[in-house]
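Here the complex is missing one protein chain, while the rest keep their positions.
Letters A and B name the chains as they come in the text, with residue numbers starting at 1 for each one.
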Amino acid sequence: MKGDNIKKFFIYFFLALGAIVMVFPFYWMISGALKTAAEYNSYPPVWVPSNWLNFDNFVRAFQKAPFQTYFLNSLLVTLCSVTLTGIVTILGAFAFSRLRFPGRELIFSFLLAFMMVPFEMMVITNYQTVTKMGIINTIPVLIVPFTTSIFYTYILKNFFDTIPDSLYYSARIDGASNWKYLWRIMVPIAKPSLVTIMLLNAISSWNSFLWTSMVINSDKYRTIPLGLFAFMTEGGSDPKLQLAASTVSVLPMIILFLFARKYIVNGVARGGLKG
Amino acid sequence: MTAKKKKKREGGEFNNGLEPVIYLLPFVIGLLIFTVYPIINVVLMSFKEGYRLSGSFTGIGLKNYTQVLGDKNFANAVRNTFIYVFSVVPIATVLAVIIANLLNQKIKAMALFQTAYFLPMVTSSIAVGLSWRYMFNTQFGVINWLLGVFGAGPIDWLGATGGQAPYNIFVIIIFGIWNMLPFTIILLLSGLQNIDPMYYTAAKVDGADSGMIFRRITVPLLLPTIFLTMIINMISSFKVYNEVIPFWSGKAGALSNNLYTMVYYIKETFYSKLRLGNAAAASIVLFLIIFVFTMLQKWVQKKFDY
Partner (left out) sequence: MQVRIEHLTKKFGDAVAVSDFSMNFDDGKLVALLGPSGCGKSTTLNMLSGILPVTSGKIYFDDDDVTNTPPQDRGVGICFQNYALYPHMSVLENIAFPLEIKKVPKEERLAKAREMAKLVHVDMLLDRKPKELSGGQQQRVAIARALIKTPRLLLLDEPLSNLDARLRLEMREEIRRIQQETGVTTIFVTHDQEEAMSICDKIVLMKDGYLQQEDKPQTLYDDPHNLFVANFLGNPPINNLYGTIQNGRFVLEDGSASIKIDNPNAKEGEKVVMGIRAESVTISKSGDHDFEAVIKQRYTMGKEELAFLNIGNQVIRVYLSSDYTYDVGEKVFLNLRQKGVFLFDQETGERI
């Protein structure tokens, strides 16, 4: 029993140590954002800001750059993207899982092959395409190219496949149309999978940078990561303000994670190895 | 399994006429415009010489490839990318194996630990990278302070000491490991939880101690998951880009070009230099590297029946 206690101690000790390392950058970000100039510039570092309610840095960051605009843009892009991609994915996954049409298996195996092509390879052409479409440097350019996701469709199709055929037959015999069956039976049953997909989509949409940095060049359409990047290059060099801005930008995702940790973790665990 | 499923479905579908088209239309339109066409186009583009944004080009040939492969910035980008991939992935994997095993014990406050370890997965590299940037600060950074406590350093992490910037790559490697850990731990943890506890019971009955159990049971049974996780992480790390951005305000290292990665190179060549053909060729090279690892992944998945 004594050996057990020592073992327990070491487990907790190392776990706690690791946890501190993992969380420290977040702590340093938030605490840095709350420090006064004197606190921030002192060395050795001041570990705890004297006033946890010192929001000066936030106020000044927001005065220097329109972070509220960036924030709203990000929110808009994320919500639209999650909704649109969600609908397109549900419809596509349903067709591939439930409906029969010629070439279904062939098309699906092509999709799996496309999945390994990195988005970075398509960036050049997509840039030309959105330019031609005239949506470059608008909000839709951040949403439209991502409405079709093979990966999410693949995950959802796999889940749809696990729903027994007999449910479909039952519903159809009772007179339900495909449409009714999809929304009244399949989607409610697939809710956990769907929520996971939407969360993963929201995270990647909120954090998207490479594409955004190419297709958005006016301040009023910048999203949070892009605004933050612009702020660090154009907005002056006060680290405290940058940290305040960073804090604002990661906060929504942290809150989302605290509420939906299980969905996100399960989703990654299930989808990760297949993707 | 799949054969059985297919057989069961045979003929068991209703005649839906043209209905599938309605369901597939949005998906297929997006797919054709933003996936299929770009893939075909980038291959063609890579053979078009003097290709411009407008679509005009001067000839067809391998010039883009010879130019890219002869470009020392590209060579540098490939080198950096490989160094990054082959240091970040192994180190992150080893750390993740240890942490996943600790998290797999019966412990209290699991939610708290999970939150701490998995949080970096949801936050933007740009934003948290900023915090790391100031942690790496040579004079005031908390990392050099910590090294100082142990009598080491200070290290010029972000700067260009004497016209060289030897430590720059360590910055993105450390940051990369931290970024990669959550995803890796989650996959390994789920791999661990899939191991039948019966094996542990049997080994304990046979008198194996915990070190023995770890080496002879846990690790071998987890090995397929470890392999697969490493390959997936490699594939994603070959696309390293966001991790470089926050530390030098968008530049590739303290010397502006010493930390080129492959994706960074592609973006610069395309977006800043407008050499689309070169960028296309470079992205084909990136794809080929990723393709090799994807095949490796499929092979492992098949071999271990994932």
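As a convention for this text, a contact is a pair of C-beta atoms (placed from the backbone, for glycine too) under 8 Å apart; a residue touches a chain by one contact, two chains touch by 3 or more.
Nothing here was measured: the structure is a model prediction, and the numbers come from that model.
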Listed residues A:Lys7, A:Lys132 or A:Lys180, member touching the removed chain: A:Lys180
Selected from A:Leu72, A:Ile87, A:Leu167 or A:Leu258 as touching the chain missing from the view: A:Leu167
Absent-chain interface as seen on chain A, which is shown: 164, 166-167, 169-176, 180, 185, 188-189, 191
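Note that only the chains that are shown with their structure count from here on.
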Distance from chain B to chain A - Cα centre to Cα centre, in angstrom: 16
Chain B contact footprint on chain A (complex, rising order): 7, 11-12, 14-15, 18-26, 28-29, 32, 41, 43-45, 87-89, 91-92, 94-95, 98-101, 111, 114, 116-118, 120-129, 131, 144-148, 150, 153, 161, 165, 169, 172, 178, 203, 206-207, 209-210, 214, 224-225, 228-229, 232-233, 239, 242-243, 246, 249-250, 253-254, 256-258, 261, 264-265, 268-270, 272-275
Residues on chain B engaged by chain A in the complex (per definition of touch): 5, 8-9, 12-14, 16, 19-21, 23-24, 26-31, 33-39, 41-42, 45, 53, 55, 98-99, 102-103, 105, 107, 111-128, 130-132, 134-135, 139-140, 142, 145, 178, 181-183, 186-187, 189-190, 210, 225, 228-229, 232, 239, 241-242, 245-246, 249-250, 263, 266-267, 270-271, 276, 279-280, 283-284, 286-287, 290-291, 294, 301, 306
